[in-house]
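Pasting a structure below so you can have a look.
Here the complex is missing one protein chain, while the rest keep their positions.
Naming follows writing order (A, B and C), and every chain is counted from residue 1.
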Amino acid sequence: MRLHEYQAKEVFSEAGIPTPDSKLAETVDEAVAAAEDVGYPCAIKAQVHVGGRGKAGGIKLVESEDEAREAAEDIIGMDLKGYHVDKVLVEAAVDFVNELYVGVTMDRGEGKPVAMVSTRGGVNIEEVAEEDPDAIAREHIDPSFGMQPYQARKAVYDAGVDQSIAGDVASILTTLYELWDDKDGSDAEINPLMVTGDDEVIAADAVMNVDSDALFRHPDLAEMEDEAADDDLEAKANEYGFDYVRLDGNVGIIGNGAGLVMTTLDLVDYYGGKPANFLDIGGGAKAERVANALDMVFSDENVDAVVFNIFGGITRGDEVANGINDALEQFDEIPKPVVVRLAGTKAEEGMEILNTDLVQVEATLEDAVQATVSLTEEVDQ
Amino acid sequence: MRLHEYQAKEVFSEAGIPTPDSKLAETVDEAVAAAEDVGYPCAIKAQVHVGGRGKAGGIKLVESEDEAREAAEDIIGMDLKGYHVDKVLVEAAVDFVNELYVGVTMDRGEGKPVAMVSTRGGVNIEEVAEEDPDAIAREHIDPSFGMQPYQARKAVYDAGVDQSIAGDVASILTTLYELWDDKDGSDAEINPLMVTGDDEVIAADAVMNVDSDALFRHPDLAEMEDEAADDDLEAKANEYGFDYVRLDGNVGIIGNGAGLVMTTLDLVDYYGGKPANFLDIGGGAKAERVANALDMVFSDENVDAVVFNIFGGITRGDEVANGINDALEQFDEIPKPVVVRLAGTKAEEGMEILNTDLVQVEATLEDAVQATVSLTEEVDQ
Amino acid sequence: MSVLVDDDTRVVVQGITGGEGKFHTEQMMEYGTNVVAGAVPGKGGEEVAGVPVYDTVDQAVEAEDADASVVFVPPAFAADACFEALDTDLDLVVAITEGIPTQDMSKVYKRLGETDTHLIGPNCPGIITPGEAKLGILPGNIFSSGNVGLVSRSGTLTYQVVDNLTDRGLGQSTAIGIGGDPIIGTDFIDALELFEEDPDTHAVVMCGEIGGEDEEEAARYIGEYMDTPVVGFIAGRTAPPGKRMGHAGAIVSGSGTGTAESKISALEDNGAPVGDTPEEVVDHIEDLL
Partner (left out) sequence: MSVLVDDDTRVVVQGITGGEGKFHTEQMMEYGTNVVAGAVPGKGGEEVAGVPVYDTVDQAVEAEDADASVVFVPPAFAADACFEALDTDLDLVVAITEGIPTQDMSKVYKRLGETDTHLIGPNCPGIITPGEAKLGILPGNIFSSGNVGLVSRSGTLTYQVVDNLTDRGLGQSTAIGIGGDPIIGTDFIDALELFEEDPDTHAVVMCGEIGGEDEEEAARYIGEYMDTPVVGFIAGRTAPPGKRMGHAGAIVSGSGTGTAESKISALEDNGAPVGDTPEEVVDHIEDLL
């Protein structure tokens, strides 16, 4: 779960990390009032979960009330890469001489946190990481001990940060690690961490992603979550609690377990079809989830046919079959043809239950995928 | 540094460990008012750093206002094993069916903390540990991870605590460990942890010793320290910052470094003398500390002669010699004969500086000790 | 004829009194697994499916001489359960629980490195030695005894491949579902090492997926150390970069590594053929046996 910039800045600022003066605004008038308040020049920044907001027109620097109004009118309500902007952060511009990067994330390969510092802040850090890996100092943290004070200093000095601000940057990195640790962060980043002419260090942006699996122990953060996803289908998937990714093909795909669903996508591709989506209904799915999954895929106008592939472990074939029957029996006419393949726990029972007037049943994964691809080809003709 | 019972209970209670209703009182009237407040029966407990307060008459259970007044009159102002009682804790009596012990301390041999639980609370736990070590369940804690929740449960179940209260006791042990950890405890104990007929668990006593070396990061606890030592010499040693132990002999002993001072004591004994004290002036001692040390030993009326044994490493012989000269030159008559032996850093310079009209100088430790013991024998005759 | 678990494995189930714990204990016992105890704090003295329950893992192990545990404890308490199991010096801990916070697992992983215990999972289907024992939630009926080892990051994909193997008469020595979480105990290399040492495993199927670099590292291990032939399968060839598909393992970073292409070519370069479909995996295995 990702915090908005304004939320992350609030969290960082409370922990003692310096951030620019700023105010949140939801209307143009509020934004203009906020700009007058924080003073010019200031930036008006769209609060949406989209990367590259600046380039996409979601951040504007303004020097006067008129400019502020114009920018706020442009940004509030705009559609930014499919997301609707309904909040902006109005923030005092920082007169910087240097931009740094500091971040903390989990290094999955090592199974331990890593703290990172670079003097090449203000740009896409992934690109820096690829082009010039040595430009980012990395310090792995032993999760049992937590970050030792020397490690923050080491990362800062190794990155080549100036001695005059090294202590302050190390202390910000320490705070960032503590936040990451306390709040179950998956990533916590400041990019850029701006350095002013008189050696002040200020977090000009703030990223805080929180491990969704850990939200149960952070009710304060869970409250900050907002469903700003504008894509209707993704919003629906979120609501249903599905792992769903929309793609640009026409074969709807439903299955249980990420590996198996990906394999189904791959087979669709292998047999000449184009996957319309990834939809994992998860383990132990009951009838209602099955119906919801079908609803999702039927709602996608690009889908021409659906393959429903279940290999039961915890999930029971009979329950899936009942769910499919129930869902499809509601329709006068089935919206898209559905090919079903059930295997594993209670698969035989499931096969018997399935109403073959409503669905086409196949015995193997390969057959099911081939049949579905054929159906879409028929539609295409 | 040891907290008083009332201070430890305040700390424990703030952290959520149940303690009986209680009030602190400094006068008899306050104590009686407090007793009326918490209700009868209640206990009036002397707040001094002395073990076995109950047996020594420092704790009395009272059932009425008259008894409360009588007990308060007895206890407030009493001398308890050399300590003057000026505060009492008036505490509601707990109607218990069982007494447990829970504690956390540092196991020096293992270099890690250990959590302990026993169903044999309410008695001297050291005696239990010696007579029946298995009656105390011990769970070592990895200091990098801290106590895992299962460890608290394991200690509690291993000790044989009843299932009906096991969860509560485990949660108290967890809190106790966290306090020990947060406050740099050396020992944290609840003995007894009382169990009532309806399975309530209440800390009827509270011990919290804090690592003096860590007080710099606990200003709140440092403020709780009070100098209640009634022994004038020990109070003085505390004020001067010496490691000092008073013994019952007549040979005053001053030296640098615990091992060397202990060895000097042993040699005094070996050569037939009786040490009057252990006094370690520490490393790098300057002239003022030297003078203070002499002042300490001269103040002890039991002392007949003093051996001053310095082996310089950080401590410099010339500075010690100057300190001895300065201190002794203030006297018209030297109160007790002083034998000095200097070795190590700047020892030769020191030997030259020493005013041999005021002190007897010896070249070796053995000679110095033998000479001092002889001097006390002369006095004895 | 197996790796890590067999007829003699004595299992304690952590969280045996919960719904999942109870159901799968019954399933495991039905399959023939030697479940000897349960461990649930506060439930000591009870019985589940005829198995005695203890308050702590230590007591369960002491009383019933268990050497392995299966963790069905809810995510908020699962890391603690893993610590308890690891500190009890078991040979094997299988953590089924899905949704354990990653930072918790990072600590468990550190502790794991301080022990000699094998941890499988979390968020995994478990391990099975067909005909002998299963620890976890795998559907026993699709497995058959034989000489093909299987290691997989994905649960249902494992079942799919096993089904294809069994259909074609190729039994399995042991199948290990290592789980798809960001931080797991036993990884591909650990499992491959075990299969390499097992005289009764004659070939290994390794099912990977996009994301991370575990498959690439495993490929290098295969090239350098393995005599037993390995056949690979990589799920997620068609996943677009930057999209998270299902569990955390399934994400492509967009750079050179972590993609299906990178994993497939790493495997092939190290002598492990990769099947385009599960059926093709079985074809390769047939060729190699």
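The rule is short, and it goes like this: a contact is a pair of C-beta atoms (placed from the backbone, for glycine too) under 8 Å apart; a residue touches a chain by one contact, two chains touch by 3 or more.
This is a predicted model, so every value here is computed, not measured.
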Based on the whole assembly, the unshown chain contacts which displayed chains? A, B
Cross-chain touch to the chain not pictured, restricted to A:158, A:234, A:349 or A:377, is A:158
Going by the contact rule already stated, which one of B:67, B:184 or B:319 would touch the omitted chain in the full complex? B:184
Could you tell which one of B:12, B:157 or B:278 touches the chain left off the display? B:278
Write down which of B:121, B:192, B:255 or B:337 is the residue touching the left-out chain. B:255
Option from B:118, B:250 or B:345 whose C-beta touches the chain left out: B:345
Absent-chain interface as seen on subunit A, which is shown: 145, 148-151, 153-154, 157-158, 163, 166-167
Where subunit B meets the left-out chain, the residues are 106, 108-109, 111-113, 126, 130, 142-144, 181, 184, 186, 211, 213-214, 216-217, 243, 245, 247, 255-263, 265-270, 275, 278, 280, 283, 311-314, 343-345, 365-366
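The criterion applied here is as follows: only the chains that are shown with their structure count from here on.
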Which integer distance in Å separates the CA centroid of subunit A from that of subunit B? 57
Starting from the mean Cα coordinates of subunit A and subunit C, work out the distance between those two points in Å. 28
For subunit B, which residues are shared contacts with two or more other chains? 142, 145
Could you list the positions in subunit C whose residues touch two or more of the other chains? 107, 110-111
